[in-house]
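All protein chains but one are shown at their positions in the complex.
The letters A, B, C, D, E, F, G, H and I name the chains in turn, as written, and every chain counts its residues from 1.
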């Protein structure tokens, strides 16, 4: 089953390599995001195989992450998204989002639809910011979702 | 199995009644929130049985929602939280939160822990705002989570 | 727990009533759709509690389906969507859509994203047509989905 | 456990190789489909191991994909179909089909059976087209399913 | 929520009634099948809400099962099929079919597709016979499935 | 962890080898079944690791499948049965058996127990035949199960 | 939907009644078993709807349990077996059987098949005894299963 | 990541080796049990990684199974118990225990607790015997569980 | 289906009544526990149907909770334990125990078995205390489990 064309790495292999280099060189997502001119959450998602990068995105971090041309080509594909192998994630940081959806999901739906009518917040035309909110009683994590409102179309 | 004490309604019965009165009188969560001096998401969550209300919270909406003393007593209990009967919710509005967790959950963890160290965003010492973000290409839903950062304790 | 305001039916009760009247009077979705000026699939979805109807939509079928004002008010709410109680539906008609997703889902993704780039077909700004395709070897069911292409936004 | 006969690759190995060559040579499903004289969705499904190819199908893409005779033999087998490892797929593109089935599955059943009587749309004597529908508000993805109507047989 | 039209029973109510009358009068599926001129398995399936009956089918058993006109109308609908509430049925009689699928499902696929090519046995254009096979070592249950072979269509 | 005794292949390795040789030499289950003097379904099940073969069974196909003595010894073990890794199989050929169980399982139970009394059809003292049933409207797959009736024992 | 024939109770209703009468009159399974001349486990299973009783079985406990003729007719049906609503039972007494299957299931298979060859212990031609085993360190529960060995049939 | 200390095999590797040697040398659990002076079920469980062995247990079978000192050390660990990868096991021999729990689990609980009071049969202070019960109608498998009765403690 | 003996309430009905009276009279578990001379966790478990009460236990709270003799008889039964309807509980208070088991379960096993040898902490001969641990940085919940160590028995 030998192939004349040089074999491409899988996306999983590229991601494993990125994680290894990032730890070895003590790089941060913030530094990589600055190089790329994108937000840290998007960059962390893209470099762990959850988003599709442009050629320029990849070029900006190619040296830092010691990527090859083949690695970059793979990172420009359109991945099968979903970073979790469990239906309900066991990790406490990630689980809290599941808990928020369970406890407040219907309430967010009620309030948003009262304001916007029948429809949803897009998770595609969408962005996330993660910020520090200083607080004397202990700093807070502030996470902001911004998604286009998509009204249900009648047909 | 007759009881001398007058029987209390279940939380489920009180919530059904609230939903019925709210539709019949065309009340909004925003109006009820204003009466109570709390945020609409919290009020929608509390009046659908996901949060524990104080006596004053209840008094503020008692007339509007035609609640009895017994109803109020029930709303002051500590409910078993969780508003969804499906592990992965079928409703598109609510599902998008599951999708965000699947696609961006690990990236949010990476970025937040890079900033704060090992720990989580609390979902207890926590608040949610749902806002309209005007945008010429179509208004956006802006959802802001603010949760105290809780560092892992070593022991 | 008596309420001064007259109690509203639940959405489930309204849907049960609609189904009962529809069978009793031998009404078809096509007839109801014509009255409402919408497509039969949307009308069948709306009258079984999966879409939100406008006041006019409801008025158009009010007499035929013997609906009350309260019924109409309930049908104008924003329902929790999802018409199936099983994760993998047992009914052969419905299951075939699950089978199509299993067998051809990735291939549709490959082909659509090759054409459109990274993104999805919206299931919100979306319509469905169900048609008969005459065929000498046996007529065919033709189902057409049309959904706005939503490109992934970088952030 | 040495075998005299030369060992065949598994279907999984052939698919991995095809995906690797396709990326390395920047081939498209549309190009491969044209060579084979079949529709792109079917070709993408077949070359990712979801359909059985004829000898001619394979011959048409053998050089482009650098396939061996053994690879072709494997692609002509009758695969265990099902391209997803999750019961409910996490990828947003694929998930939308699950969502459509949840929200509109019963309505499509109602409308199709009203037109055709008791039976199903075949997912075997079946085809799919994926097209671009130009639209000034944003182009649309048009997906057309055509399946033979199979009436339930009484016995 | 009063309705002018007389309310129809649900399919579930009709089935419960049929089962009750059948036990009370000690009727057998074989007797009912003979009246209807169909096979006992089909009749048992239809009268428990898994198949759609014609007007004549219903007329043939109307007196015996004390059915009303409304009951018959309901039995002529197109039901949501699936008689089991468990993914893997706990009842030993029914479970054995699951076990057969687990142990011999792939072998049946191998042998049938070797004979017929790529395709399936239809479960729609399909019939079942249940017979007694006398045997000195203990009689045997003989179950015969006959389904049209449906070859996969290329597109 | 070296072992003096020659290491045995695992059952999974033997099955993979059999499948590879079978494809490479274009052998059919029918041919292998004839050599062994057993039915094709049983032979396909046994050679894919679902049944225990005797020494003679193995000897009959040893040359054709290029099996070693160690391979044969492994095939004579008592395997952990169950050929599917999914609770509900995604492959359409295999799924149809699940569908039949869902739609007609209870009806088969009703009819069989009416004839035989309380008990089950054995899936152990059991056989399967897969045959072609010629039909002008399209040939049919005929699958016959024959299992000893096992009456429930009271104790 | 009135029925001329007197309506039969459901099996569930008969079981609920039996449990109620048993508690009210402080009857034991042992006493009921003695009246019926069967073993207590079988009697407890039969009177909770897991086994089919004969007319004589029912007659023996009819007065004690205040059963009607209709109740007895229902208890003589062939029930859908399975007394648990959870896949993995939460009750510690019942769970221990699941635990034993998890920890020792494969070992019991190994030892039994070493002794008997390929086959199973029948759960149909089967009995259970529950006994007290006096022991100075604390009495023991002794549970004995006896099931006919069923050898796998080749075909 | 080189380690000065010689690497230990994993428990899984030791078990695979034991199974391989056992087949190669045609050893039986009965023979191994006799060497060890324990019961065959316990020995089969221990040598497949479900129980913790003492140094003496291991010494007794060390030569027969060609175990090294490192292998023995690993077998003396406290394993994560549970020999099945499926929630409901597909293998018919093992499944029957699940079926017995489903059909008779509640009846065994009823009878045992009637005799012993509120509590459970221990699955820790516990033993299993598997015996042949000669029977002219076909020998029977007799499986005896003996577990200490543990009464629920009030606190 | 009339019964001469007066019908008993179900355990579920008794628990619902207890919860209703407790709220109506503002009783606390602590007060009820003091009356009964047991610990509050055990009392809360028993009065919500998770433990079996003695006659004296019931008598101690009979007046306060307005229980009848029949209610007490039901509370003395041996319940099917398990207070949660979800495999993974959605309520944050209860979920944290699941999280602790996920994150620290294996570590607790390692440490306990290092100390005690192979065995388990009994959940039957077992007690729980819930206490307040004053702390200047915020009081702490202290939960103490005490269960008899049960060593695995060899057999």
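Quick note on the criterion: a residue touches a chain if its C-beta (ideal position, glycine included) is under 8 Å from a C-beta of that chain, and two chains touch if they have at least 3 such contacts.
Just so we're clear, the structure is a prediction, and the values are computed from it rather than from any experiment.
J.: Among H:32, H:47, H:74 or H:141, which residue is in contact with the omitted chain in the full complex?
T.: The single option touching the absent chain is H:74.
J.: To test your reading of the contact rule: which positions on subunit A touch the chain that is missing from view?
T.: That gives, for subunit A, the contact residues 9, 13-14, 16-17, 20-21, 23-25, 66, 68, 70-71, 86, 89-92, 94.
J.: Considering the whole complex, not just the chains shown, which residues of subunit G touch the missing one?
T.: Those residues of subunit G that touch the unshown chain are 88, 90, 92, 95, 99, 102-103.
J.: Go through subunit H and note every residue touching the omitted chain.
T.: 1, 3-8, 10, 70, 73-74, 77, 80-82, 84, 123-124
The working rule: only the chains that are shown with their structure count from here on.
J.: In whole angstrom, how far does the Cα centroid of subunit A sit from the Cα centroid of subunit E?
T.: Between these chains, centre-to-centre, one finds 49 Å.
J.: Could you please state the distance in Å, as a whole number, between where the Cα atoms of subunit E are centred and where those of subunit H are centred?
T.: Distance between chain centres: 43 Å.
J.: By the touch rule stated above, which residues of subunit D touch at least two different other chains?
T.: If we look for residues of subunit D contacting two or more partner chains, we find 41-42, 70, 80-82, 84, 88-92, 94, 99, 102-103, 106, 109, 113, 119-120, 122-124, 126, 128.
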